[in-house]
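Below is one structure, written out as C-alpha cells; comments come after it.
Of the protein chains in this complex, one is absent; all others appear in place.
Right after this comes chain A.
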C-alpha cells in the first residue's frame, strides 16, 4: 500500500459557504506535497478537516487505508497524523526538553504514564531529534522564551518525536528570517523520504527548494496538480493568482 493519505470529495459547509468543496487528492507514502493557493483558498481549513479540528460535511479521509474521517483529534493523531500550526504551538511553560518528552510518549493513556521515566526507545528518539533540530543549547529554556525560528523547529521536532506518519505543515516559514527559512528547508529535506509531508507555503523560493509535486487550491477546490514546472506555466493558476499578485 503506497497511498498514505487519501482525501476524497472532502467538503465543509459553513452555513452555505463551502470553504473546502469536493476536494480530492492522494498523497503517496514518502511524498512531499506542497499546497499552494491564494489567501482564503481553504488550505488551513483543509488541514483542519484532515486533522479533526473541524468536522467535514461530506467526503472522506483515509490514512493508510483506514478511515479517519471526523474522528476526534487525538485519535487521528494516534493514527499517525501530525500537525504544525500556522501560529507556532508549543508548550510555552515547559522546557524544550520537556516539550519533546511530552511528544515522545508511545502511550497515550493516563495510567500507563504513571511512571517516572521514559522507555529507552522514546528517550533515544528525543536525543535524535535534538541533534536534528539543533536545539541542544536551549534544552533547559522554557519554550515561551525561544526565538520565533527556534519555536518553529521545536514544533517540527515534536512532530518527528511523535513519529507522525503524515505531517501537515501550515506555513512553516511564516515570519522567519532568511537564514531561518534556509534551516527549515534543510530540516524538511532531511525528513523527506522517511515522512510523508503536506506543506502549505507562500514563499516560492522556499517551495522551489523543497517541492516535488504541487497542488493548487482555489476557492476550496482543486485547481491544478503536478510538478513545479507544469504548475508555474498553467494558465488557470496564473488567473487565480492575478487578484493576489501572482506567484512570486
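Going forward, contacts are C-beta pairs under 8 Å (C-beta built on N, C-alpha and C of every residue); 3 or more make two chains touch, one makes a residue touch a chain; residues count from 1.
In the analysis below, contacts and distances are computed from a predicted model.
A.B. asks: According to its UniProt record, what is the protein name of the omitted chain, chosen from "Cytochrome b", "Sarcosine oxidase subunit delta family protein", "Oxidoreductase" or "Urea ABC transporter permease subunit UrtC"?
C.D. replies: "Urea ABC transporter permease subunit UrtC"
A.B. asks: Taking the full complex into account, find the residue in A:26, A:102, A:132 or A:174 that is in contact with the omitted chain.
C.D. replies: A:102
A.B. asks: Among A:2, A:177 or A:194, which one is in touch with the chain left out?
C.D. replies: A:177
A.B. asks: Footprint of the hidden chain on chain A, which residues?
C.D. replies: 51, 53, 72-74, 77-78, 82-83, 89-95, 97-99, 101-103, 105, 108-111, 113-118, 134-138, 140-142, 144-145, 147, 149-150, 153, 158, 162, 177, 179-180, 183
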